[in-house]
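The following block contains the structure, expressed as structure tokens.
Chains shown are a subset, placed as in the full complex.
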């Protein structure tokens, strides 16, 4: 089994409304040294081991489903699943 | 009986609740700002529905860090009446004043509809005006209203009669159809349905009125 | 990036990429400025002179619409129109399209469409009380369209639910022509508790310009020209124009603006939202309207990104921002007021009396142009128009449906996406927040009561582009009258409309003819029933690879219900009630849903609409409602009588037993000006006596969900449970 970890984040230029709200909550909790907060999505996908073209398919799944290319970017890492 | 309706940034059912108290059961009521540090002088605290902080991060998570919550916790621990509706319920679970959590509806979508609820426990400060097992019609409007708790917690809830309301039909996939639960002492109630939207026939139902009347009657009994 | 010089812009004709024509550029440099505009200035002209901001192609047509009545307090020209509803109260409303942004990024496009129209309402000082929407998509066949629909619906709900305004009505239609060019129109209605309001003006030398709300980023730069640009495959890649909404901030902004205008009116001279073409459009319009000039200092503008150019800041369409004009002696109060709401508020400029528009950035004067040249000097175009050839060719065609099995056709029609229940979508919208909604989506118009009074506001969004395609003039009239019938059937008096005019490329003479004639149709209908057009929006260039959408005007109508006891819904109420069809039925099948079902295309002309008859029927229904003669009322629209009957029966699981003079096919005719009503048996004599128009007694409401129908040609019994299930589940089934 392969474990693919996908990280989807907003493009730098896109407003991160949640990150902003979380940042001010963290400040109001007293941690004023937090300079910046960004929020994204995290996925873990398990793939069968004998997978032919894993990267190509992960790219397609990310492009078409997990990330919205208008506003988000993604990266991923492929690991051996325990 | 004097009520406080807590206003968090983004709360949007605060006025609905305010009017339900002022016009529905005709009791004194005030909006209390989330930055306020005192609930002195109030007999009941109401946490409204809506989208505090836009429901960002998790519904109710950011509100549970606001200055007023220390007071709400004190108030609850003193055995006084605390009612959280919809987002208010989410805030109460985030605060740990109620067990469990509210997660995304089973079908993943927001649902606005008037649903049938069963009054499971009618011997509480919030439900004494209802008959046991009475079925009432109350609107829901939520995207994250699926009640979740683990097995052990569920057993405790059942053993201690902490379940106040159940959905007749499980609209959102909640554990045991749970629509509203109380703390062990039963002075804190959280519920996803909106009784404050069901206090006038013209709006479709007045079945929510008895919930607020129950609170008043309970207070009268306590005071005597 | 270094900006091109003024000379480069001219020599390399860079202005063309921004949508300015050679002639327009020449006008700006030779006549208006008498010098070459620099990079920032050229950008300002290109966006302010776009169709979206200037209406340069449509202005002449728009003037045909009536905009006066005893109730009108403000009409076109403000952020939204205002109508007096008595007791020192007024209703404020407007609709706006967000078609292109929604095609590119459906969730955010739809969400920011809702956010934008809400700002237009509270910038008038009104408390928004409800929103609605009108959506058009391609057929629900492929995954891509379903995804688009899901995302648009989620965006509308996501914004409206979060900000806490009930979505009380709307419409969703599906036709091939919208497959690559969906329409997303949103409307907002507000209430003003005093008949004074704040104009969007910046007047008085040395008064201050205050920026409030979200920070400025590079969102949707050139969104306005983009919205007026035709769609092609290649432009689909133009993804930098995506704006992202933040309904949480807008909720704070809305509450703050409503409160500051209500409690501290004296602090503020003018207020306007930053919509299309953001800072430049809002500030230039405010100054121009007041006959003032303006100095802006962009270094003061709250910024989300670094190293933004003056051009980017002026054109950014970052959401949730407002501009205020404030008297200097109150500026500290104003800033403190917004700070208490945790909103950014800063002084970014000052009013002057020289009518110049001056912008400083990094201590340099980057723009110095006459303010009126951005708003008043825009050329107006007189476009060529010709009647579409198809209308001439198909003039005498009459579609004659064939129905061999009434029951089967009935069920099939109930399942058609344009007719089937839209609950799958609208149940994801909170329709009750604010606890004032008396009639939720699912009846004819949405109804919201005015707390503390006996009054209520009825509202509806309507369009049937199939009719407009076949005959723009009659189709335009029908659009207004269908909206009016929805209001009337709900117990209201129609008092005014807003519109979104969604059309193809105005440079195409046939498309322009469609625009012109349908507006004439809208205007004539509005005049007939005294519903002025008090606001609206134009969206042209709705084409994909040169194929235009149907001409698609959307009418948003508002009605006043003076006594909340008159609120009427379409659902049958009691067993034994008598059912009537009011109005005359003819063979009107061109443009009908039955034609689409049987023929798969639209063809033929529409019969002229008799406006006198239409008005008479509406007036009679209103009279019957106010005399408490009617228990349910439903207007007849797509699918005709059979569909209206079934829909009236569904809510309370009733059946009916009727006999009619109509033929089986006429059960689906879409003749205008008709209503289906039910009354208590003891009201029969009074009702028939007052009904000075064509009507037919059909039969009775029954408890068993069985539809027993005898037409002139057939007799059937339809199982109401199956009918209801077909109608209720069709959309959810298609969306799987």
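Residue numbering begins at 1 within each chain, and the chains themselves are lettered A, B and C in the order written.
Here is the rule we use: contacts are C-beta pairs under 8 Å (C-beta built on N, C-alpha and C of every residue); 3 or more make two chains touch, one makes a residue touch a chain.
This structure is a prediction, so every number in the text was calculated from the model and none was measured.
Counting every protein chain in the structure file, not just the single copies shown, gives the formula A x2, B x1, C x1.
Basically, only the chains that are shown with their structure count from here on.
The touch graph of these protein chains is complete, with an edge between every pair of chains.
In terms of C-beta pairs in contact, the better-connected of the chain pairs A-B and B-C is B-C. Centre to centre, using the average C-alpha position, subunit B and subunit C are separated by 36 Å. Shown for subunit A are the residues in touch with two or more other chains, namely 17, 21.
Counting partners per residue, subunit C has 246, 248, 342 as the residues that reach two or more other chains. If you check the complex, the residues on subunit A that touch subunit B are 17-18, 21-22, 25, 28-29, 39. Listing the residues of subunit C that touch subunit B in their complex gives 157, 161-164, 246-248, 251-252, 341-342, 427-438, 440, 449, 451, 564. The residues of subunit B lying in touch with subunit C in their complex are 9-10, 12-13, 15-16, 19-20, 50-51, 53-56, 109-113, 139, 141, 143, 194, 196-197, 199, 202-204.
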